[in-house]
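Here the complex is missing one protein chain, while the rest keep their positions.
Then we have chain A:
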């Protein structure tokens, strides 16, 4: 699907609003949206919601041989995917540019900062190391994917527990979670990305841009920092010129934000830990809010019925009399009856030969179906009788069996009595015409 284009009107409005320091959702320039962290049942699975942007992170591990140039270090593998459910513009063929940018940022933020201790992932030097794989899926795109993804990534890594391993000489034993409690990864620090959107050549600055704001921004600055105020990664895209003090100001803001977010993460991890220990329920099912109206409901509206009687009487008096009602059906033979008279055939003149054999049939009477139900079995017998008299001609068409009938005692304006008989006569006239055409060729 194609994404909805941004109209000029929206763009202008957003820029004007930003000039007046107003954001669409009422935030201030340096405000973050609400961050919600929830954990799944497995260790290492978490969902981070930054406003409406949602990212799912999952960590898994595997024992593999190490890389040749680093025999004593474990392997880290990061992967971010933009699911098509995140935004209408994302297709399975993907947005390659955005995806590559995000993937690179996540890698630099988490790998190059050495937040995870890879030496501790080594089991047998040169033979077996742990490969930690972090998968991030974007579930909903409402701006600022990078922040949500970095938070989800680091939280999942902190939450993850790998199986315990013991090495005795040459023997390596990997314990299952039942035998020994799984062990957390050793994480030195938690780098978190903070994004800044710039407008009008760096005059205006917004933290945590939403999707609309991202579409109108001039440039983006991403700073990854940990709570010790060490900058792990810094990236500026969009080609805007930034002055020194702007960048310094951004880094100061980042320090404040990162401290807040780190505190939030710690609290969330502790809560989850407590719940698991106490044996309470945990997992995504618990974190979904109950009793929330998710679609809108019409309240029952009172209907004013005071003047209904008068209105009804008015309508009845104004309406004309109903059309003529046929009281009594005319009985031709046992099992066939006729209700009402037909009107003149409006199909145009048929040729002489056709007229002899054609049974003209116009329209259908409403009571035909009713008659049909009652007298179906008897009618079949009636049709069969007439069949014996004339030769039966089967046409090449895929339509029902066609029977040519002679109009003997039946009056010209006969109403066909059964549905099957109707169809056969109607089709018969069609095929008659068709046969004539074929003869002409």
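The criterion applied here is as follows: a residue touches a chain if its C-beta (ideal position, glycine included) is under 8 Å from a C-beta of that chain, and two chains touch if they have at least 3 such contacts; residues count from 1.
Here is the rule we go by: contacts and distances are computed from a predicted model.
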- Missing chain's UniProt protein name, "Exosome complex component RRP40", "AP complex subunit sigma", "Aspartoacylase" or "Aminotransferase class I/classII large domain-containing protein"? "Exosome complex component RRP40"
- Of A:16, A:114 or A:249, which residue touches the hidden chain? A:16
- Listed in rising order, the chain A residues that touch the chain left out are 1-2, 4-13, 16-17, 20, 22, 24-26, 293-296, 298-299
